[in-house]
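Every protein chain but one is kept in place in this view of the complex.
Which chain is which? They are A, B and C, in the order written, and residues in each are numbered from 1.
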Amino acid sequence: MGTITKQMPRELTRQQHLDLYYYMRLNRAVEETMVKLFRQNKIVGGLYSSLGQEAISVGTCYALEKKDWIAPMIRNIGALLVKGVPPRDIFMQHMAKYDSPTKGRDGTSHFGDLDNLHIVSPISMLGDLIPVMTGVAIGGRYLGQKIVTMTWIGDGGSSTGVFHEGLNFAATQKAPFVLVLENNLWAYSTPVRRQVPLENLADRAKAYGIDSYIIDGNNVMAVYNTAREAVERARAGQGPILIEAKTFRRLGHAQHDPAEYVPKEMRARWEARDPIALYEKFLTGERLLDAAGKKEIDDKLDTLLAAEREFAENSPMPPPEFAEGGVYCTGDECHQIRAKWERAIAEVTPPRSSVKAVWTVPGFGSGKGSGGADAPIHFGDTSVVDKPANNGRPRKAGAKMTVKGAPKKAKPAAASTSRKGRR
Amino acid sequence: MGTITKQMPRELTRQQHLDLYYYMRLNRAVEETMVKLFRQNKIVGGLYSSLGQEAISVGTCYALEKKDWIAPMIRNIGALLVKGVPPRDIFMQHMAKYDSPTKGRDGTSHFGDLDNLHIVSPISMLGDLIPVMTGVAIGGRYLGQKIVTMTWIGDGGSSTGVFHEGLNFAATQKAPFVLVLENNLWAYSTPVRRQVPLENLADRAKAYGIDSYIIDGNNVMAVYNTAREAVERARAGQGPILIEAKTFRRLGHAQHDPAEYVPKEMRARWEARDPIALYEKFLTGERLLDAAGKKEIDDKLDTLLAAEREFAENSPMPPPEFAEGGVYCTGDECHQIRAKWERAIAEVTPPRSSVKAVWTVPGFGSGKGSGGADAPIHFGDTSVVDKPANNGRPRKAGAKMTVKGAPKKAKPAAASTSRKGRR
Amino acid sequence: MAGANGAPTNGSAAGGKEITFLEAIRQAMFEEMERDPTVLLMGEDVGVYGGAFKTSEGLLERFGWERVIDTPISESAIIGAACGMSYLGLRPICEMQFIDFIVCAFNQITNFVAKGHYLWNAPAPMVIRGPSGGGVHGGPFHSANPEMYFVHTPGLKVIYPSTPYDAKGLLKAAVRDNNPVLFFEHKFLYRRIKGDVPTEDYTIPIGRAVVRREGKHLTILSYAAMMHTSLEAADALAKEGIETEVIDLRTLLPLDEETIVNSVKKTNKCLVVHEDTKTGGIAGEIAALLCEKAFRDLDGPVLRMTSLDTPVPYAPTLEACFLPNAKKVFTAAKALARY
Partner (left out) sequence: MAGANGAPTNGSAAGGKEITFLEAIRQAMFEEMERDPTVLLMGEDVGVYGGAFKTSEGLLERFGWERVIDTPISESAIIGAACGMSYLGLRPICEMQFIDFIVCAFNQITNFVAKGHYLWNAPAPMVIRGPSGGGVHGGPFHSANPEMYFVHTPGLKVIYPSTPYDAKGLLKAAVRDNNPVLFFEHKFLYRRIKGDVPTEDYTIPIGRAVVRREGKHLTILSYAAMMHTSLEAADALAKEGIETEVIDLRTLLPLDEETIVNSVKKTNKCLVVHEDTKTGGIAGEIAALLCEKAFRDLDGPVLRMTSLDTPVPYAPTLEACFLPNAKKVFTAAKALARY
């Protein structure tokens, strides 16, 4: 256990290099388009930006397989794009259009796709996704799906209680879960040292005895290689892993925020380390990208985004009455809920599921489950000083009841019977 | 920063030795008395025990000064006794008597004394006291009181979100706060490795960049010396400290629980390490205690507890109508709330309190507070797509209102005026 | 007398056996896990120990470590993880060791779990259950009746049964429901109340109240432990010639408006009895409902008999004053009948 700061550099294929580059460009282009839309008052509510952090969303998500699950945060548009979400969906979410994934009921990156892309929607409350993705990871293992789950959290969000509860639970369960901590040095207007008294936020992992990595979040290759190693280790059953990606939030918290509280020199330094520019330099140096290739991508993005944007703008606002109803799942006709089993159900059903209910403590042998249904229960059965007000003597009408009879312990038989009765 | 496993052994005076011994004996005797009361159905609700953990409650609390603040947990009866709570109060709390500190409204160790002994009442929800005692610590520093605050948490309780939020906030504030983590290896029926994937729970401290100690919780001298060092460092402004005390819960979670899930060998090993027996052995070896001295303490405890118990038993149950009312403080006649200033108020009031609202980031200079009252606000002022339903045109009756007028920035002058107006 | 679902409400079906309320809960979980491998149980001390109240006794033995999970003391993690599991089509049951601790996961439940279907078309089939209620001297942190926090949260369903028959049938229905269901088990009833339940599989539809006793002079609406208090009061009222119709709400969200309104249209008077504190309790919601749906039928005010607006006090004498009881209900009902 500990913090790993470097890992084996891994040879990327040309295609992988170009993919990483393309997705970062796409990420930025999508957000630039949204800034235009925002200026035209076509965005509903606030608009967040991941300018300068694209390498993290793209590099980490690119390390996942199709079957894996993600839950993006506000600055992870790049992850959504890598997962296969079309830009129009992101535009329409921000414009609250009727054709958006949530049909206008929710906005920004708040949408999911449980069936195909395996995306869980975020909510604004920071940290909540950590236990949720831990649960997806445990559930996927239970079903034999061999999936890995991933979500992202900020330096500020790492101070939420649910970050602790979620990551600790993931660690106790050795859940195949990767948590990416984007340390962009600011939480809204608050510098990281005012929220977390640590030099490296990766040290948060030490509280759970899990491994962590520290990487340059503006180097997409480092991000990808690290994430890929973390994902493989999680998939191999080595438990959850925390990756701290050092980066910087180039714009304000959201469009409304000029972020004057950020020292100019600080922004200047990081603007000189733009992840796309850095990678472009590398790619051209390696002859993986030339002017022609770049031009090609520029054009491709222009055409794509023009079309996607047009589609989004032409989409209608949801009809007012769509606000009504839809709060509950009304059953099979509404949602067919079926677990996707990729292991033998017999492994998790009796008799094979049966175990002895004992704790074995290394060096000290075992202790068995105590009490049984007749055991005294916490409070409920501590002798009551006064007589219960409602001593429930037999009723004229209503359910037949008697008081304080010795509880009966149902034999598994009973259950089995009723089970056969159904099959 | 880091984990310190040993510290300078410190010479204790004979009196200190005998105090530590007496309080451990008193702690155990008080709890033994309560077990008798429980068997006689005189205890309301559940009864918890700190059998075998007395050295921790006693040794840590003994390291505090009178002005310092504590918040005990269910197994910290010893801390209450060291603080000066009479056994009768503890008996009456458990018996829900009218003369108890809470007059029967709350039970067990759920009571406090803000004015004299500086005790904050616990609640059942684990971890909640950590931010609360952090607040007392920060508040005490603000008032110039130079106090240290202390509370306790279990191995299990260290998995609560509020443990994380509280300790992290204490660390960012460098609050004079000492947290004692009693690792008794079990949380109710769950062994520690099922809750926390750590060998040493002191590692939790690494997530906050604060110092921690690991000690043998059954060695009262080690506990006291460590706690004293921690308290001094906290008081000196070095920030919060976590102490992990290794121990074992000898009885069940509460009286109802036979704890058969605990391997016999495990209990046997720890029974052989009884903190009182160990200390007695040391004291007799050092000639600090002899048969006569022991006899004296035995008799003293017998007489004391007989009297205290009698008082408690003779106390009446609260009259039913006492359940009504008392939910709110009705003002000065109910509570005279006055802060105890031990520093010049001028230090925290204008003009001396005034500062420049800038962040200075090491190496990067400063950034100033942005926006001002005219800055766009998060949502509220993002241009609204539809016209507000209630555009509040002038009213026949009711408050005079106009819409979307340029907000006015009040000059501090205004405030000063109204302030003068009052003095 | 038949319940809303047609099944005999006294639960004495053919081959029915008398069990405790506690055992009914245990059997419901046992049988659902037996029936459906997607059903799991998570909580503190639910495995080896079988739960603080022994409601999961024997489940670990039969279903193993993967399906009966002893968690750390992390209510938000339990709820969050269960929601994640439910997204894979699993049907986790979360136990809160005492329902009082559910507020430690309040954000996860009310913001994440409850809103998913409406916002993102993401149903979360999961159950959150635990021991609730007072009367056993658990004190201010082990006696909660948190129902209204959740009745006021769209997206959740809230169940609070009073008999072993209902507890078993409704818990099974909750597990099979595609929505997050909160299931409160009044701990006063665990071993004090016994009743017959059929041995064969059955469910009780969520959202249906049941008439426990028929009457014509006034209607008492109640649920959980206060249901029994109300029935006791009804016996006493009968001796004075006041025939009380007693309805067990069973489900608090959604409320069974039809059964409630029909009864009040018949009796023209309504008293709501709940153990929850008064201000903001469900009696208010019912008063508003009856104003909307049956105002012209009301020959008297919709009244409420509830606990005091205080925390739950520890001392038995104080708790007795805090809680409603049969005598208080009798007095209030009598006055209303005479109104």
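Keep in mind that, in the parts below, a contact is a pair of C-beta atoms (placed from the backbone, for glycine too) under 8 Å apart; a residue touches a chain by one contact, two chains touch by 3 or more.
What you are looking at is a predicted structure, and each value in this text was computed from that prediction instead of being measured.
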item: Touching the absent chain when the full complex is considered, from B:55, B:85, B:138 or B:220; value: B:138
item: Contact residue for the chain not shown (choose from A:144, A:293 or A:326); value: A:326
item: Residue in contact with the excluded chain [from C:107, C:163 or C:317]; value: C:107
item: Candidates A:145, A:159 or A:353 - the one touching the absent chain; value: A:159
item: Selected from C:26, C:67 or C:115 as touching the chain missing from the view; value: C:115
item: Touching residues on chain B - with respect to the absent chain; value: 101-102, 105-106, 110-112, 114, 120-121, 123, 125, 128-140, 142-143, 145, 149, 161-162, 165-166, 168-169, 172-173, 326-329, 331, 334-335, 337-340, 345, 348-350, 353-359, 368-373, 375, 377-382, 384-386, 388-390, 392-393, 395-405, 407-410, 412, 414-419, 421-422
item: Missing-chain contacts mapped onto chain A; value: 44-45, 96-98, 102, 104-108, 110, 123-126, 156-157, 159-162, 187-190, 194-196, 261, 317-327
item: Touch list for chain C against the chain that is not drawn; value: 100-101, 103-104, 106-107, 110-111, 114-115, 118-119, 140-141, 148-149, 151-152, 154-155, 253, 277, 279-289, 291-292, 295, 300-304, 309-311
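As a convention for this text, only the chains that are shown with their structure count from here on.
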item: Residue numbers of chain C (touch at least two other chains); value: 48-49, 52, 71-72, 74, 76-77, 98, 137-138, 142, 316-317, 320
item: Sequence positions of chain B contacting 2 or more other chains; value: 44-45, 159-162, 189, 194-196, 261
